[in-house]
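Please see the structure below; I have some questions.
As you look at this complex, bear in mind that one protein chain is not there, while each of the others sits in place.
By written order: A and B. Residues from 1 in each chain.
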Amino acid sequence: MTTNARTVPAPRPDAPLLQVDDLHVRFRVRGRDVRAVNGLSYTLAAGETVAILGESGSGKSVAAQAVMGLLDSPPAHVDRGSVRLRGTELLGLPERRRRAYRGERISMIFQDASTALNPVFTVGDQLAEMYRVHRGLGRRAARDRAVELMERVRIPSAARRLGDHPHRFSGGMRQRVMIAMALALEPDVLIADEPTTALDVTVQAQIMRLLAALQDELAMGLVLITHDLGVVAGVGDRIVVMYAGSVAERSPVRDLYARPAHPYTRGLLASVPRLGSRGMPLVPIAGTPPDPAAPPSGCPFRPRCPRAEAVCAVEAPPLVTVAPGHDSACHFAGEVHGAGTV
Amino acid sequence: MGRASLWDDAWHDLRRRWVFWGSVAVLAVVAAMAAAPALFTDGAANAGCDPNDSGLGPSGRHWFGTDLAGCDYYAHVVHGARPTLLIGVAVTACALLIAVVLGSLAGYYGGVVDALIARLTDVFFGLPFVLGATVVLVAFPGHGIGAMTLVLVLLGWTTMVRVMRGQVIAVRDAGYVRAARLLGASDGRIMTRHILPNAIAPVVVVATLNVGNVIVGEATLDFLGVGLQYPEVSWGLQLGQAKDSFLDHPHLLAFPAVFLSATVLSFLMLGDAVRDALDPKLR
Partner (left out) sequence: MWRFVLRRLLQAVPVFLGTTLLIYALVFALPGDPIQALAGDKPVPENVLRTLRDRYNLNDPLLVQYAKYMWGLAQGDLGENYTGQSVAEMLGGRWAVTARLALTAWIFELVIGIALGVWAGLRRGRFADTLVLGGTTLVIAVPVFVLGYTAQLLLGVRWHILPAAGTDDGWPLSYLLPGIVLGSLGLSYVARLTRTSLAENLRADYVRTATAKGLSRARVVGRHALRNSLIPVVTYLGVDFGNLMGGAIVTEGIFNLPGVGQQVFQSIQLKEGPVVVGAVTVLVLIFLLVNLVVDVLYGVLDPRIGYD
């Protein structure tokens, strides 16, 4: 386990860093199929941030775990699609080879660091484990590297806190430990699953700034999964809006805010308060997301859509390009796009 | 509403499980034996014995053979059901009552009441079942089913109190309880109408399992010679009497052992099944 040079094929520098194509994930629960992800595609380049936006149940988190290969099968089945890292197909790799990518090439941090860190081991143990297992370092060397890591994520008096257990840290500090652990081996891709949702607003900003700084430092690709449009606005390069397991809209961040091309995105933008919109009424999206075990026919957003028409109940809209790099899965994408800002 | 659907769901789940129906069937037979032994046998225990027939194996005339005094063992086993089941159920019922009262008080009021009850529980918990019963029963010669029940209750109520207390604490601060309090309901009413029905389920599961454990414990005490004494009849006592001769007459051990174990097993599996049904996330 000292090196992964043998198990990881040589990277092909010309291929995109991370390419997710037509990903489908299905859960089989008590004889019934629940389609959690229905065709997610995106590409991530080094140093770039792709935000995946969606409400809970939209499949964004499941998709991320599918990319990491963390889903248990059964009940989860990745039916279709591909996940390529510098051209190497990860889906279908035997677990032993897949494992060599985790932590080493792709890392992930989770929403709630208070449960995502093991409560019975010290923070130092959990950080050093990365170096002991992946790099074969001895106890002392791994420990020294763990202190460096903690300093890197700006945890004060790192050396002293190495021996503390996770519950002794504040929420923000715990999330820093998670980040440190994920970045220990300087991976190419970091998937951050709602990294700030469990934190106070002020701490959220600190963590996002830290992530951005580390991303620059390591020239890492970042997949940021969130339900919070505010978080995306600050850091995202491109954004994928997911609804009920499918891609609703895909666009550069700036375009999306300026000219959303899907009624769902418009609804989202209208429902959050923004600077300069004082006095404007906030409009929530009516209805609730569909039951993934019994999706509606046609367009999944149709039951809640203000401009649904007969065709929407019959035909699921394909992704259509409304502007360079800007796609929308709506039968009326062009018109919605044309309507301009919210 | 909330709790009705909990039990409804559990029932919906239970009635499709063969483990549940199997356990219920065994327990129904044993309960019938205990309530009306005459349905199963004409003979009384220890009656119509013929010393010439001592220690016979199973046969057409004596289904379960005979014991060393030449008595029909089948009649003996049938009559052994009542004390065994009675002690198991009575001990658990009394312990459950204590547990519900003390556990509710401790969980609901907290503070000093909780601390006092916790220390009291600790003290009784410090006496392991068989050890504690042995030392106490040795000081009570000639005790019958009543005294035996009393001693076993004394030693067996602690676990359920702890479970009950935990459950009450879990629902104490629920919205509907706070609402009832704001509406001016008395503590007694809140505890009996709102907390108890929502906190009782896990305690009932533990109680079901407990019946089995008490039956095994009682049998062990009978075996040691500190439990029921001859001429009482119970499965534990029969097992105790069989111990000196079972090398030559294994059937004397086997029949009561099978009946006792099947009964205990049914209580354990019933408890497990109900717990699984009530707690779908453990499935």
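Things to note:
Criterion: contacts are C-beta pairs under 8 Å (C-beta built on N, C-alpha and C of every residue); 3 or more make two chains touch, one makes a residue touch a chain.
Because the structure is predicted, anything quoted here is derived from the model rather than measured.
Within the whole complex, the absent chain has one touching residue among A:Gly31, A:Pro119 or A:Gly340, and that is A:Pro119.
Residue in contact with the omitted chain (choice from B:Leu6, B:Ala31 or B:Leu265): B:Leu265. The omitted chain makes contact with subunit A at the following residues, 65, 68, 70, 95, 99-104, 107-108, 110, 112, 115-121, 129-130, 133-134, 165, 167-168, 178, 181-182.
Remark: the residues of subunit B touching the chain excluded from display are 119-120, 122-124, 126-132, 134-136, 138-142, 212-213, 216, 219-220, 223-226, 236, 239, 243, 246-247, 250, 253, 257, 260-262, 264-265, 268-269, 272, 282.
Just so it is clear, only the chains that are shown with their structure count from here on.
Centres computed as Cα averages put subunit A at a distance of 53 Å from subunit B.
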